[in-house]
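Missing here: one protein chain of the complex. Every other protein chain is in place.
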Amino acid sequence: MAHTIVSTDNRLALRRNTKKKLSKTAQNLLILVTMIVVLLPFYVAIVYSFRSPSDITVNRLSWPDNPTLINYYNVIFNNDSFLTGYKNSIINTIPTVVILMVFTSMAAWVLARHDTPFYRVMYAILTLGLLIPFQCFELPLYINWYNAGLVSTNIGFIIARAGLQISISLTAITGFIKTVPRDLEDAASIDGCNRFQCFWRVVFPLMTPINVTQLVLNTLFIWNDYSTSIILLRKKESYTLTLAQIVYFNENTSMLNEAFAFFILAMIPILILYLSMQKYIVSGITAGAVKG
Amino acid sequence: MKRLSALLLALVMLFTMVACASDEEAPATEAATEAPATEATAQEEEVLSDEPVVIHTIHYMVEGNKSAGLEAIQNAFTEKYPNVTFENSAYSQGTDYFAQLSTAIASGDMPEIMMGNPGLYTDLIDGGYVMDLTGNEVIESLGLTQADMGDVSYNGKWYAFPVDFKTWGVYYNKTIFAELGLEVPTTHAELLEVCQALEDGGYDAWAQWYSDGASVDIEMRPIVWTKAIQNGDNDMFEKLMNNEAKVADYPYFAEGLQLWGERIGDWARADATSNDQSAANEVFLSGQAGMLYQGTWNYGSLEGLKSEDFDYGFFLVPTDDAEGEVMNVQVDQAFMVNPQAENAEWAVKFMEFFLSECMGMWSDYTMQPCITGATTENTTDFLKSILDVKASGNSVGYGEFTVPFTSAYTAAYRKALTAYAVYCCTGVTTDGVNSVETCIEYMQELFDEEYAQANL
Partner (left out) sequence: MVKKMNPPRLSRQSTRIHRGNLLFLLPTVVLFTIVVLIPFIQGIPYSFTNWKSIVSVDREFNGLNNYKYLLTNKYFLESLGVTFKYTILYMLSANIMGLILALMIHRSSWFNNIARTVLFLPFTVSVTAGAIVWSYVYTDVYTYLTGLVSPLGMPGQIVYGMVIIGAWRDMGYTMLIYIAGLQAVPQDYYEAATVDGASKWQQFWRITIPNIVPAFTTNITLLLAWGLRTFDLPMAVARNAREGQFTAVYVYDSIFSNNKAGLGQAAAIILTVILLILTQGVTRFLRRLEVEA
């Protein structure tokens, strides 16, 4: 059908194409500029991280004359919380995001598919976590955790962090499910699937794009968490990366170069995760699934 | 003069040695006298010492050299008492420390050792979470001044083990000063001339760091503290917090603001109000600015970061008073012991060990002047000169005030000072502050607010 329109006026189509190409170039240029601005802070961090401690120059933007890896070395081998922090961050993050994926996708499906006062109230309550400032219940949370012996433990952190993350995840997943037509579920239930089979066999696979997206996003939130970590993780052996970072980011610190080296090192696993998951997130599975 | 201070120093060291000796002779009996709550006898302690003990310390020495120093001393203690191990939690002071400490206490999680000057933690003391150390023989044997002890006292009782002290003044780039033929200024007018000469010579006068509240605070202290104490207003902070006196009742604030404003003058760098300590240190060390107003707690950092040929000195801000400059002294690291914690007696024992045997080690690790004046063969001339001034008695201590500002008042005070610094640096009026008078009005307004909230 489409080509009939194009073929009605070839010249018009040609002009449209040139115009399209031009606007495409302008668009790409705009994106390029945005990318440069976005990357600027990373450039600054990288420059600092490769500077030797005594290489103090007036122009702090210029690439260091004698780039060095000493800052990275110091972070890895002289910050005794760095390796523990890395280990704990990984141990804490993985179960948290898995729990979140399973729990919230189940809940979100139910909440997205029903619109009675009961479910609406449930949804409102479960998304309350978005609205309550953490400082408001920080103290009671800590006291409860302390009494339950959960302070400075991985499991305590995982439970708390998953609970705190529920609201954000739920909002996103519920929003997504609403865009998925329910025909498939209806067909499945006609075929005799029970609710659990229907969910795990039909709905859950359809949710892959949002689940992968949420997996990555939740990883970021938990990997970078500071407020919860600092209150719940008090022993050095339970420190996460963000806590190992305190050494650098406080009022009396002078180890700027190391601070930035740490910053880069802490980012790397996240970056790898994002890059490897990116094709899932963006490959248009969403649209395909919807059409199917 | 020099001989006198050397003599004093020797005396202090002698005391320290005596203290060490007595500590080694009878550690158990001492622990017993200081912890009356538990009435531990020497025998009981022998039994105790076999059991594994963990001493938990909560502190705000997040920067590497200080926590390394603490850990080294802890290791030395573990060597002596193998059943004792340590656990440390460090939080940054301005944002997290107090919150973390009080959250822990509120939930019944009791660290044995808590860093801090008792005057700031009166709620902990009132709640019975800080051990009364009055009359502790080790502290007594240090022979500290009343001012030093004031920093670790509350209502006349001792509540912490003081370790080192801090002061503040001007670090200056000797190379630049020599190049421009400048001398260390001895009057306020000379200081302003130096600023101008630096500017004319193509350098910035100051590396400033007014984004940090501590900076604006320490710029005021040589006037405010010194004059208040000299005039007998030892209860100044107490009266301000009880609303019995107004900021305007104390002319020192106005004088301090005036002189400090003149120092900033037209010499503020564009990054003056956005720099923090480390940024300002870099500006100074890179030779862009001739002077840096900074605390002695940054001495170690400067030493660690400076290039080999960087040559700098230190002087106190000159005043035009007949008595000359007086050095401010404030106890920096101090440690309280929580009597409700499981191993409180061991904590006391550790702190006594720290004070009596490890002060030199501490000073070497941290490059901080010890409150006892202890030195080792590694002690730098810079630290020695600071210790000399303190030993000579030409100093004013924060501990001479009846009570210190609480953290809420300190925050309010610094807010007003920051507004003033911003006005001086950028010419922009913020929160109505565009003169000494308006700054004092704003300060009073913030204090009144604190007072109102405290009495809800």
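Note that the chains are named A and B in the order they appear, and that numbering of residues resets to 1 at the start of each chain.
The definition used in the following text is that contacts are C-beta pairs under 8 Å (C-beta built on N, C-alpha and C of every residue); 3 or more make two chains touch, one makes a residue touch a chain.
Since this is a predicted model, take the numbers as computed values, not measurements.
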Residue among A:L30, A:I94 or A:A187 touching the omitted chain: A:L30
Selected from B:E87, B:E255 or B:D431 as touching the chain missing from the view: B:D431
Option touching the unshown chain, where A:S152, A:T213 or A:S238 are the choices: A:T213
Missing-chain contacts mapped onto chain A: 1-2, 5, 27-28, 30-31, 34-35, 38-42, 44-45, 48, 59-61, 99, 102-104, 106-107, 109-111, 114-120, 122, 124-126, 128-141, 144, 159-160, 162-164, 166-168, 170-172, 175-176, 178-179, 195-196, 199, 209-210, 213, 217, 220, 224-227, 242, 245, 249, 259-260, 263, 266-267, 270-271, 274-275, 278, 281-284, 286-287, 290-291
Residues belonging to chain B that touch the chain removed from view: 94-95, 98-99, 102-103, 105-106, 123-124, 126-127, 129, 210-213, 270-276, 279, 406-408, 411, 414-415, 418-419, 422, 425-426, 428, 430-431, 449-450, 452-454, 456
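The rule we apply is simple: only the chains that are shown with their structure count from here on.
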Rounded Å distance between chain A and chain B, as computed from the means of their C-alpha atoms: 41
Residues of chain A touching chain B in the complex: 53-54, 56-58, 60, 78, 138-139, 142-143, 146-147, 151, 230-231, 234-236, 246-247, 249-256
Of all residues in chain B, those that touch chain A in their complex: 62-64, 87-96, 100, 103-104, 106-109, 212, 214, 276-279, 281-282, 285-288, 297-298, 301-302, 304-308
